[in-house]
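What follows is one structure encoded as C-alpha cells, with my remarks underneath.
Heads up, one of the protein chains got dropped from this complex, but the rest are sitting where they should.
Which chain is which? They are A and B, in the order written, and residues in each are numbered from 1.
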Amino acid sequence: MSPSAVEIAAAVRSGERSAREVLEEHLAAVDAREDEVHAFNLVLADEARAAADAVDAAVAAGTDPGPLAGVPVALKDNMCTRGVPTTCSSRILDGWRPPYDATVVERLTAAGAVAVGKTNLDEFAMGSSTENSAFGVTRNPLDPTKVPGGSSGGSAAAVAAGFVPLSLGSDTGGSIRQPAALCGVVGVKPTYGAVSRYGLVAFASSLDQIGPFSRTVADSALLLEAIGGHDPRDSTSIPDPAPDLTSVLDRGVEGMRIGIIEELSGDGLEGIAGDVRVRLGEAAAALEAAGATVETTSVPSTVYGLSAYYVIAPAEASSNLARYDGVRFGLRVDAPNAGDMNTATRTAGFGDEVKRRIMLGTYALSAGYYDAYYGKSQKVRTLIVRDFARAYEDFDLLLSPTAPTTAFPIGAKTADPMTMYLNDVCTIPSNLAGHPAMSVPFGLGDDGMPVGVQVLAPATGEATMFRAAAVLEAAAPAGHPLVGGALVGGAPTGGAS
Amino acid sequence: MTDRITRDDVAHVADLARLTLADDELDAFTGQLAAVLDHAADLDALDLDDVPPTAHPLPLRNVLRPDVVGETSDRAEVLAAAPSVEAEQFRVPPVLGEAP
Partner (left out) sequence: MSEQAPEIVPGWETVIGLEVHAELATATKLFSGAPNRFGGEPNTNVDPVSLGLPGSLPVLNEQAVELAIRVGLALHCRVQPSVFARKNYFYPDMPKDFQISQYDLPINEEGWLELPDGRRVGIERAHLEEDTGKSTHVGGGGRIHEAGHSLVDYNRAGVPLIEIVGAPDLRSAEDARAYVSELRSILVSIGASDGKMEEGSMRVDCNVSVRPVGQAEFGTRCEIKNINSLRSLGRAIAYEARRQVDLVTSGERVEQQTRHWNEDEGRTHKLRSKEEAYDYRYFPEPDLVPVEPSDEWIGAVRDALPMLPRERRHRLAEVAGVDTSAAALTVERGMDDLAVDAIAAGADAARVLVHVENNLADGVGALDAAAFAALMAMEVGGDLTATQAKTVLAALVADGGDPAAVAASLGFEAMDSGELEAIVDGIIAENPDDWAAFTSGDEKERKKKSGFFVGQVMKATGGQADGRAVNEVLARRAAG
C-alpha cells in the first residue's frame, strides 16, 4: 500500500522525503499498470518532475511549499490546464490547449501539489461507467473486466490503482461518489459553491461540483481544504473560506442523529442489491455503536430526483455544449457554409451519449415543451429541497447506499441508456439540492467488489459529514486488497499503512 | 405528460442542436429519448401547481464585480487554438443570412 497524502505532505515538508522521490515511485506505479487500467488521457511526467523539483527547492530554501507539498495529484480531463491539452474525452476538443488554468489547478499548485496527469472520463462527464470516452474505456483496477464507474472513472481508478494518493473529479449527478464506491475509495461532492467551477468545462452548471478522491477520509479533507473557499471568478461560489475539516475528523458522532433514507435504501426502491443493503445496515450499526442515534426516515420526493435530473442536466448541457461549433477552438469539419460547418463538426465530434443528452435537453427547452419538462423539473427540485430541509430538522446527517450495485461488467449497460441512468438514483438528489455528500468504502459485496455508503449533509455541512465518514472508515470491514495498489520499485515508506 | 417524442420531433431537435442523424440513428434516438421522457412522466403524479421553480441550489443574490479592467488573453495563444485564422481574426466559411 502506498502512502497517504497526509503522510507524503508531512514527509516532504519536513524534508524527510523528496517530492521527486515520491513522484518517481508513483510514476513507476503508473508505468506498471496504466496500459491495463487506462486511467489517464495524458501523463505529464516531465511537467510533474519540474513541479516536484520546485517543491524540493522550496523546502531546501526553507520555504513551506504548502499543505499538499509533493503530493502527486491527478486531474479529471475536464479541468482547464494552461497550455496542456484538455479534452473532456471528446474528439471535439482533441488538441485544445486552454490559455488559462482552472481555479482548482491554481490552488493545487499554490498548495505544493504535483499534477501528474489528466484522467479519462465519460465524454463531457456524461455517463456512469467511463465507457463513453472518445479515447477508450477505463478499467476498474480491482477487476479489469469491470467498469470503474463514472463519469470520473479515470480519477477513481488512478487512486484505487495507487497511481496517485489524490485526484479531482467532478460530480453532476454522482460522478465522483458512484465511481468512488465502485473502486473502493473515498469520493466527495462538496456543497454547491464550495469549490470554484472556474475552469471546469461545464456539463450542467447548476449541478456541477469539483471534489476529491482519496483512499482515506483524512486525505479528502486535506484536499478539499486546499481547493475550497471563495473565488470571485465564479458567481455561484460561496463567499466564505474553505471549512476546517482535518481538525474535526476525530470528533466522532456521539449524540448525532442520523437518518437512513427509506426511499433510497432498498425497501423503498427496487434495484438496490441485497449485498449493498447488508453493508448499509452494518454501517448504520457502526454509527450507532459510536454513539449516534440512527433511524429510518422518509424523504419522499427523492424518488423523483432521477426524472427531474435527466431533464435539467441535459437542458443545461444542450446550451453549455453549443459553443463547440468549430469556430474558435477544437475540431472543425469543413463545409460550404458556416451553419453546415457547425453541424458537420458537432456530428463528427460528439459521441452518441453526448448527442442523446443534447437532444433531450434541446427538446425539454423547446417551444411547447418547456413547462411540461424543464419547468416541472425545476418545481420537483423545490420539493426535494423542501423534503431535505424537513429531514434535517430531525437529523444531522442522512445515509443511503452510494450506488445500487457493485461494479458491473464492461459493456453490461451500454445498450440501454435508461438502465445506465438508474445508477445515479441515490446520488442525484444531493446535486439537485446543492448539498454535500460523500461515498465511504464499507466492505465488499458478494462478488468481492467494494461497496460504498453515502453520507449526506445539509448545505455547508461538510464538517459533520466528514466526522461520520471518519467513524465509518474506522469501523469498515476489510476493503479490497488491491486498493492503493503496490508501489513498484519504490522503497517502503516510513509511516505507510 | 405529453405524448412520446416522435421521429419528426427528434429530427427537428437535431436540427436545432446542429446535429445530423442517419436514419438508423434517428430511430434509435427516438426510442431512447422516449424511454427517458416516459420515466419523467412519473412527475405527473405530483401536484406542482403552487410550487415555485428552483433554478439555483444556493440563495445567493447580487454577486457583482467592480468595473475594473483585468487581464486580456494573449491573441497569438488564442488564435493558435483556432481551426482557421486570417488577418488576426477567426475565419469561417460564408455565413448564410443574418443572426436569427
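One rule holds in what follows: a contact is a pair of C-beta atoms (placed from the backbone, for glycine too) under 8 Å apart; a residue touches a chain by one contact, two chains touch by 3 or more.
Just so you know, these numbers come straight off a predicted model, no measurement behind them.
From the options A:I8, A:A58 or A:L93, the residue with contact to the unseen chain in the full assembly is A:L93. Checked against the full complex, the one of A:P144, A:P232 or A:G281 touching the unshown chain is A:P232.
Contacts to the hidden chain, counted on chain A, fall at residues 79-80, 86, 88, 93, 96, 98-100, 102, 197-202, 204-206, 232-236, 315-316, 318-319, 322-323, 325, 327-329, 338-339, 342, 362, 365-367, 370, 374. Counting over the whole complex, chain B has residues 16, 18, 55-56, 58, 60-73, 75, 78-79, 86-100 touching the chain that is not drawn.
Simple rule for what comes next: only the chains that are shown with their structure count from here on.
Every residue of chain A that touches chain B in the complex is listed here, in rising order: 96-97, 99-100, 192-193, 206-207, 232, 235-236, 238-239, 301, 304, 306-308, 310-311, 318, 322, 325-332, 334-344, 346-347, 350, 352, 355-356, 358-360, 362-363, 366, 369, 372-373, 375-383, 385, 416-418, 421, 432-435, 459. Chain contact summary for the complex, chain B toward chain A: residues 1-2, 5, 9-10, 13-14, 16-21, 25, 29, 32-33, 35-37, 39-43, 46, 48, 51-58, 60, 63, 65, 73-74, 77-78, 80-84, 90, 92-96.
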